[in-house]
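Removed: one protein chain of the complex. Kept in place: all other protein chains.
Lettered A, B and C in written order, each chain numbered from 1.
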Amino acid sequence: MSDKLKKVLVANRGEIAVRVLRACREEGIPSVAVFSDADRNALHVRLADEAVNIGPPPAAQSYLAGEKIIAAALRCGCDSIHPGYGFLSENGDFADAVAAAGLIFIGPPGRAMREMGDKVRARARMRAAGVPIAPGSEGAVDDLAEIRRVAAEIGLPVMIKAAAGGGGKGIRVVRDAADLGKAFEMARSEAEKAFKSGAVYVEKFLDKPRHVEIQVLADRHGHVIHLGERECSIQRRHQKIIEETPCVLVDEDMRRRMGEAAVQAAREVGYENAGTVEFLVDARRNFHFLEMNTRLQVEHPITESVTGIDIVREQLRIAAGRPLSLGQDDVTFRGHAIEARICAEDPDNAFLPAVGVIKNLDLPGGGSVRVDAGLYEGMKVDVYYDSLLAKLVVRANDRAEAIARMKRALAEFQVTGVKTNIGFLLRVLEIGDFLAGEYDTGFIERHRAELFAPPSDGAERDVALLAVTLAHELRRLRSLRAERRGGGAGGEMSAWRRAGRRED
Amino acid sequence: MSDKLKKVLVANRGEIAVRVLRACREEGIPSVAVFSDADRNALHVRLADEAVNIGPPPAAQSYLAGEKIIAAALRCGCDSIHPGYGFLSENGDFADAVAAAGLIFIGPPGRAMREMGDKVRARARMRAAGVPIAPGSEGAVDDLAEIRRVAAEIGLPVMIKAAAGGGGKGIRVVRDAADLGKAFEMARSEAEKAFKSGAVYVEKFLDKPRHVEIQVLADRHGHVIHLGERECSIQRRHQKIIEETPCVLVDEDMRRRMGEAAVQAAREVGYENAGTVEFLVDARRNFHFLEMNTRLQVEHPITESVTGIDIVREQLRIAAGRPLSLGQDDVTFRGHAIEARICAEDPDNAFLPAVGVIKNLDLPGGGSVRVDAGLYEGMKVDVYYDSLLAKLVVRANDRAEAIARMKRALAEFQVTGVKTNIGFLLRVLEIGDFLAGEYDTGFIERHRAELFAPPSDGAERDVALLAVTLAHELRRLRSLRAERRGGGAGGEMSAWRRAGRRED
Amino acid sequence: MRYFVRIGGKELEVDARERGRGLEVRLGDRVHAVDTAVVEAGLKYSVLVDGRSFAVSVDGDGRKLALIINGRAYQVEVEDERERAGRAIGSGGSSGGGVVESVMPGIVRRVEVEPGSRVKAGDRLLILEAMKMENEICAEMDGVVEKVHVADGQTVEGGAPLVTLKAPAEAGPAAA
Partner (left out) sequence: MRYFVRIGGKELEVDARERGRGLEVRLGDRVHAVDTAVVEAGLKYSVLVDGRSFAVSVDGDGRKLALIINGRAYQVEVEDERERAGRAIGSGGSSGGGVVESVMPGIVRRVEVEPGSRVKAGDRLLILEAMKMENEICAEMDGVVEKVHVADGQTVEGGAPLVTLKAPAEAGPAAA
């Protein structure tokens, strides 16, 4: 077996497909993109060496159609498939089907994915392996009475979660016993739709929990290392929007202990390739195994920023059978990194997804600023796929400098044509508790008043002045265009000239 | 005195003004941009907190008009001025005038600049301080006879260089004694125009010299450190186009010795703030002091990439009187960084500057890729200023990975509307000697045949196919637009619909 | 030209007149010198207000504008005096009735109210699925459902009316 993959099919779209394609290009491996009819123009199609249409826009008929993807890989002469995150990335049966077709699945074995994918079974195995877990139901529960019993035993609040869950889908928090029924019903329905399994389980909802995860890398030769933690507690709708590393709570000793637990978790299921072990950390800095994400994580770039390690290139090398190029002692951390997720959504309207066509796009630049995106002017943002438009990642020498850099970069990131959460992210970065590092997964809910405060009087004045200035300009532009269309007599040319001069 | 500047005026334009403004924003210091009439729309104007028009496009009436700039700084309530590079950055008299106006010049004292700015005097002082220098004339020479005498003494080839030079201007290499007269004349004329001083001197042109420079930082409290070397030998028209760090030639011991020589040079002239000591390194790895650039260097980002130190923020802190935040032992290097300068020029036409209006612009993204630019769609590139459009900087774990990453990023960097050297840079990165690290300042001249080779047969086929495809599309688009303008009868609508469908 | 700008709940009156190459803009008792440069017509502008620099992107071309100013988005409504005068004559006093519109395209998963239902602000009206998430669409005010415009399973466009609510005052005395 060669120590390099021959040709990789990237079974994904958007920024993560772009991310993986770039790694292939840099590693000197030819790449194949797949695309649905909605994505013919997409950046990932343009950056790949080859591209294959795999069906209509709905994911079930394209990016989730495993058999089409495997067929495309075989037809193009690929020897491997990278699933990205989402879609088929945590589908153990797909991983097995890829292997059965004689291809390399760039990720863990299907067996390890199934072990971890069933959150109920994973909890049991981790408990047995000595990895600390949160209190909750012993297994899956499928009637309300049992849910009520467990909730009473471990005490409210509790979370009702999809056994096959991930990405914040199929999760409901219940603080009042009266809401258990409704929450059970919605979690089950969402789980059914997202994962084709309505199985749910109950877990203690920790008091002010922080969501801290550990990145691991495991090769085929039994080496498992961790790359430190990521703090992911800033969430809305149970989905992360800001992540950072290091976590202010984690000192060297705690990082070592969490790292060892994560490595133990990976070893327990015979893990291979990149993965992430998620923990909930309570106010007393106890950590509890939450779940393992058996795939590349959205927020992996912050780890790359502080360690200097290219996780996707490591994935490609591990999949080719190479041993890890570095040991645990070679992993060092430099500075502080933050990621902000730029989403097409309307924070003022319950963060509901927004749609549109990107009219103008300005990406930030400069030192230690990284943009991972599949964005371009003219791109249609529609309802078929995830609302994540781009990830903005900064690194600096310390947390305060990283926050300042992130604010600077967010202010340069201008998107028109679709509503985004950029302004909201900027507001988060100004909240005192965030600056102090004092936050948990309830942060956004708790700071609603500040986060949605109206602009200050000074800002309001500026906005009013600029609104009128722009309205005035747009009127000028309209009349100019009307004149151009109409031809216009000599006397009316002056307005055109006046406008044209400024448009120079 | 506070330990933070109050408000900074950035006396520059283009990417470096943007660079400095970003540092001010991140440091929490209000900023003022200045702009000529040609730059009203420029990115640096839009990214500053305030902006002041300082005159017509020619630099002599705007960016070189020191008195206007100082007046603007005073009027806006600034306490300091950052000169960037080029323009007034190495003008000691300007630095003195800034100080005389009660403002802080963010750079070295005028005295140190003059000592180093006069290349002839600098050579003498360095020789006295024990810093190795290249053989050449003892002082300035102003007649051909003296030039001939020195050339005979040290042996051809020699360089005739402007005493006040920098940035590759006013330099002529002479290999044949018969050309001494013509070269003398042109160097003097260019020097006269660029620096208002026609004084020149003669220096040995080293056999296959490499251009290696050391970045230094010096505070007001006597601390001077160096941040390692940059290899800048890939040059055309005596201007750098690709820089990298570390230099393949430099090992730890040589880095220490060069670093100490650079620190000694800075101390000798009472240097303060950021500066760069340039050395020529001959084939036997001997290094000779060439000159000191008493300002921020274009290629400073590669040093930032491997050290993690933000040089411009250090400049702002040093200027505020703060001691260096780190000692020599705190400076560590991680991986390998390369910068490529994207210029508006035509490599196929002797690298002559190109002009135009930027129509389409795609910047590369992803991990460890940095773009410093003042570019935007609609920007006019004209003859008033430097042809540097953008700097593309990558970092990776080793040199081979950095080169692969640079190639990937260059391929994503698409500019239309003005010719650029992007394709040329890509070709440089494919030359065997470059990949082997075997190059010197004669690299481009020596590899002309490979660098300007016609495309391979396969590439030619692809270009032909794509050219016809695009030509066909453009014809379709033209007829579509003509139809839209003309209105078009019902029967002709089909073409429009057909075209519109593909434009969706 | 006099303009009326609505930001959040407030309305501000602003006067703008051309002066030389720029504008003179009056707001309250202060007058500002504004210089505007077109970066991309209709999309991107550089605006200097008394020398302070603003990078502004704009979306929309009617009364409602979305402005992005140094990264922050603002929804504003701007009307000039002629438009306001015209509108005052045109339409009398329009309803102000509460039509809940779909803020995005999606699929209606479950309508949970029917005409006559009495709801409180925050009560769920229906569930709309978009981008793979179930989104609860809730009442923004107390009221009575007057009309339900959609049915389960129906695909809707952004801006489509979903439910019409009447304020309790309009709804007459409590039904039951």
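Simple rule for what comes next: a contact is a pair of C-beta atoms (placed from the backbone, for glycine too) under 8 Å apart; a residue touches a chain by one contact, two chains touch by 3 or more.
Given the structure is predicted, the values throughout are model-derived calculations rather than measurements.
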Chains shown that the absent chain touches, full complex: A, B
Among A:5, A:45 or A:247, the residue in touch with the chain that has been omitted: A:45
Touching residue (missing chain; options A:130, A:155 or A:378): A:378
Selected from B:178, B:350 or B:449 as touching the chain missing from the view: B:350
Listed residues B:435, B:465 or B:482, member touching the removed chain: B:465
Contact footprint on chain B, counting only the chain that is left out: 59, 169, 186, 189-190, 193-194, 237, 346, 349-350, 352-355, 359-360, 362, 382-387, 410-417, 419-420, 422-423, 426, 454-455, 460-475, 477-478, 502-503
Residues from chain A at the interface with the omitted partner, ascending: 33, 40-41, 45-52, 76, 376-378
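Basically, only the chains that are shown with their structure count from here on.
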Category of the chain touch graph - line, ring, star, complete, other: complete
Chain pair whose interface holds the most contacting C-beta pairs: A-C
Distance between chain centroids, defined by C-alpha means - chain B, chain C (Å): 48
Chain centre separation in whole Å, for chain B relative to chain A (CA means): 37
Distance from chain C to chain A - Cα centre to Cα centre, in angstrom: 30
Numbers and ranges of chain C residues touching at least 2 other chains: 37-38, 40, 54-55
Junction residues of chain A, two or more chains touched: 362, 411-412
